[in-house]
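Would you mind keeping the following structure in view while I ask a few things?
Removed: one protein chain of the complex. Kept in place: all other protein chains.
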Amino acid sequence: MNTRTISGEREFTWKKFFLQWEWMLVLILISIFMMNSSISPYFFNFINIADATMTFLDKAFIVFPMVMIMIMREIDISVGSTVALSSVVMAMLYNAGLPIGLAIAACLLTGALCGFLNGYLIVRYKELSAVIVTLATMILYRGIAYMLLEDQSAGGFPDWFSYFGWGYVGTIPFILVLFVAFAVIFTLILHKTVFGRHIYAIGSNSKASRFSGVKVDRIKLIVFTLAGLTAAITAIFLTSRMGSTRPNVATMYELDVIAMVALGGISTAGGKGKMTGAILAIFIVGYLQFGLGLINIPAQMLLIVIGLLLIISVTVTNLKFKVKKKKTVGHPQQKNVS
Amino acid sequence: MKRFVNLGLLMSLLLVFLAACGSNQPAEGGDGKAKHAVVFKNTGNPYGEKEMEGFKNAIEDLGGEAILRAPDDPSVEDQVKIIEELISQQVDSIAVVANDYDGLEPALKKAMNKGIKVLSLDSAVNGDSRMVHVNQADPEAIGRTQIEAVSEMIDGKGQIAILSATSQASNQNLWIEWMKKELEKPEYKDIELVKVAYGDDLRDKSVSETEALLQSYPDLKAIVAPTTVGIAAAAKVITDKGLIGDVVVTGLGLPSEMAAYIENGATPWMYLWNPLDVGYLAGHASHSLVEGDITGEAGDKFKAGELGEYEIIEGEDGTEILLGDPFRFDKENIEEWKEIY
Amino acid sequence: MGDRLMEKQSILSVIAKHREAGLIGFIIILSIVFQLLNPKFLTIGNLANLITNTTILIILAVGMMLVLITRGIDLSIGSTLALSGMTSSLFVSAYPGLNPLLAILLGIMVGIICGIILGYLVSIIGILPIIASLGLMNVYRGLTFWSSGGGWVSAHQMPASFKGIATSSFLGVNTLILIAIAIFLFFYFFVNYTITGRQIYAVGSNPESAEITGINSKKILLLVYTIMGGLSGLAGVLWVSKFASAQGDTASGYELTVIAACILGGVSIAGGVGRITGVLLGAILLGILDNALPLIDVSPFWQMGIEGGIILFAVLFNVIVNRAVQQNELARRVV
Partner (left out) sequence: MNEMVLELRDITKEFPGVKALDSVQFELKRGEIHALMGENGAGKSTFIKVITGVHTPDDGEIFLNGEKVDISNTKEAQKLGIAAIYQHVTNYPHLSITENIYMGHEKINKKTRKIRWKEMHQDAKKLLESLGSNLDPKTTMGSLSVAQQQIVEIAKALSTDANIIIMDEPTAALTHRESKELYRITEGLRDDGVSIIFISHRFEDMYRLADRVTVFRDSEYIGTWNVDGISNEKLIVAMVGREINQLFPKKEANVQEELLKVKNLGQMGRFADISFTLHKGEILGITGLVGAGRSELSQALFGIEPYDSGEVYFHGKRVEIKNPSDAIQLGIGYLPEDRQEQSLILDWEIGRNITLSCLEEISTKGWLNERKERSIAKKLAEKVNVKTGSIFNPAKSLSGGNQQKVSVAKLLTTDLEVLIFDEPTKGVDIGAKSAIYEIIVDLANQGYGVILISSEMPEVIGLSDRIAVMCEGRITRVIAKEEATQEAILEAAMSKERTVSAS
């Protein structure tokens, strides 16, 4: 047997490059900008475009770890409740006399603990799917928030605390600056590190990953903890924007976040999707809502539009995928025998 | 690739369609009309629809443009978002029916900093985040009338319970406090308040809370529900269980919803203010603020169309405009009112 | 010592094998505790309340079980429920002379249409159920608000016959309970004694084998979501009739309660597993918590936390028992 040479250089074609879901999202985003500018005279100026990000970026922080979770074929539907619980803990500790810095730290810690508990239960009791575990903790965490604060609201933070949600760096909202930093870091982690590669491996074939020495349990634990931590970050921004908090804040945030991730092209079947897609999806949903808000569209229309956007875009990816599949997967065994 | 382009076209089409929908709305900003916005708690609430309608009537009478907004569920987050959108549209005034007393403060302060006049109506925001509050009823008056009514219905003695909402909107808690204060008076010494239950303003929860009250307190004589969802649920339970006459229900309710129960006697009578008037008064207040007729200081006076003249007074937290005493709905007048709201 | 080990093992394996028995045991223990804390708990009146209030949950949980067995999930049922409730009540308020049966049929039809749309997206287009139903959840909710023009349909707008659907009784038993019993019996027969019923399990247990056996899994999926839609539609009419009020935000978030009932009842999210009796008990357990916690004066703000804790406990308990059984079996194998 003579050894053959196997190509080690990746073929690059423009067609393949442009045939990525992310370009479709870019196209949609541009259309939304065009639509917004045409329907409202108030949209297209720098201040409003920048300020708009303040209205939708709070929950966007959870999108980053959620992308990782969904790539790993897991899901976390407790994040909304985690936001509520960590926000309530922060407000209560501050009102109980703790310095604000420590209260913020406690908020982050609470979030991380919630996420860690999710991850721990999922890793320790593999018979339980993440849906079951996080459904239970979703009810539990919000329940604890209610136990703590009942139907009160807590707030009275120092003035500078509102900087998180309302402050600017120059003319750019602080939240946008932090978001961009997170986006860069998480994108690099997912696509350029061993950790990220392992996440894809786990989502594509968890067993094979474990057999290949990937520390599956540890990675899941870390990512779920990250989800809790970012939920706490969301809690800080949300609380800062409202100046006070209550146990029922951030209801249904989990579904908003999952919708953004799905729109971004990350399939819940695991192993597929890119961080950039999810980031684009955040802005698509955000600016669509903002633009329609500027023309005072009724809330019910907004619901329908967002729902249809999700369904249509996923249908589109699905059809695209099906066509591709027909072409290549006939009988894998028969192919490439030579 | 072709398919891809097609999809792109499809998407753009969808967006154009949306744009077309959108442009039906009056969105032109440059015609010099003052723009007054009102933000209610949530959409799909007939009480809110009436309140916003009253606001709109006032604004249109005065030649302005009214923007009516409400999030799809009663959350502070979404109200903040809407306020931000209104700021971007450079409206002249924002009137809010708040989902939280403090939660809108930063958003409304930002609006005020941009020169927008801010007031609250019905469910208030704190004194720092508004110029004035349009109070549909004096909490003291509500607490007093409720207790007077229930006392009259049960002849001044027996167990009563309160079925409240979540009471986060601060109103219910305040009224309940006033009710408790009223109950301390000697003439009510035979009335015992056994429990304050919370139905969270959800139908099913309010029903099971009412059932629990009836189970736990077989001698219960009356349920006071100072919330529209709660009173309807309680009256329904009493009707279904055939307890009409044994247990009375009163409180604050919508005439349209409660007509059936007032007619069948589950609720002999109840109270509410007219949400059209609340909105109407708020509309005039918005206009006067924008015109500079009033600044929101105590002592300012303005004319509110057919409602007459109002004076701003000092409230517990910030200044207020009081609409008046709550209105009594009974068998005599319910026929006429149930069609209105 | 050896005997005791065997005994312990057998008790555990009984619990593991008969999950329903475990649930019943848990329900009995809870009932005793509640009864001790408030003697009014086990009275005919209260039990009637309890069952009546649980019927809608039972009806929905039965449908959700079928969906979960096929490895799917339906998050849109709360919205479907609201939409069908709103449509039928708008209809009866416009035509008060209408036979209430027609109103029920109309509600079911609306539900079925909603279900077919979801079923189509899942089975034919191949969108993942969680995403498709999430999208439709928003759409149906929006349509509900839109169809009512922002208003409610309230008690006086509904004819007595319509409100009577939920409050009337037959042979001294509330109609709602009768409907739930009928549905339970029908689906008990359906999943256990009909070919189509078994095919639902087959598709969930192993889709590839189902294909080879010649089962049309697309048809089965479509059917399952249609049934779920139809049941949500029915539940919508019952809900609106029961509370005599149709609102835009009716049953918002209720889908998660339904899923929780199924999970408590032993339905596996991974598909193929689930028994209708288990689901019934799961729903009743949640019903008991809802009914009894207010009775024993638990602060309303503690209810949610307690419910979450109990769900988590029940799920973990099941896993731990199963593991113990496996360990025991291994230990019995002498190596």
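By letter and in written order, the chains are A, B and C; residue numbering begins at 1 in each of them.
Criterion: a contact is a pair of C-beta atoms (placed from the backbone, for glycine too) under 8 Å apart; a residue touches a chain by one contact, two chains touch by 3 or more.
Just so it is clear, the model here is predicted, and its values are computed rather than measured.
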Chains shown that the absent chain touches, full complex: A, C
Touching the absent chain when the full complex is considered, from C:Ile32, C:Ile124, C:Ala160 or C:Ala331: C:Ala331
Omitted-chain contact residue, chosen from C:Ile215, C:Leu264 or C:Leu281: C:Ile215
Sole contact to the chain not displayed, among C:Ser31, C:Ser93, C:Ser205 or C:Thr277: C:Ser205
Positions on chain C where the hidden chain makes contact: 189, 192-195, 198, 201-202, 204-206, 208-210, 212-215, 272-273, 327, 329-333, 335
On chain A, residues whose C-beta touches the chain left out of the figure: 1, 3-11, 192-195, 197-198, 201, 204-205, 207-215, 271, 326-338
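Convention: only the chains that are shown with their structure count from here on.
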Centroid-based (C-alpha) most distant chain relative to chain A: B
For chain A paired with chain C, centre-to-centre distance based on mean C-alpha positions, whole Å: 30
For chain B, residues contacting two or more additional chains: 42-44, 72-73, 198
Chain C, residues touching no fewer than two other chains: 141-142, 144-145, 150, 248
Of all residues in chain C, those that touch chain B in their complex: 38, 40, 43, 45-46, 49, 53, 141-142, 144-145, 148, 150-152, 154-157, 167, 239, 242-245, 247-250, 252, 290-291, 294-295, 297, 300
Complex interface listing, chain C residues touching chain A: 73, 75, 121, 125-128, 130-132, 134-146, 150, 248, 253, 256, 259-260, 263, 269-270, 299, 301-309, 311-312, 315-316, 319, 322
Residue ranges of chain B in contact with chain C within the complex: 42-46, 49, 72-73, 197-198, 200, 203-204, 207-209, 211-212, 215-216, 232-233, 236, 240, 254, 256-261, 263, 338
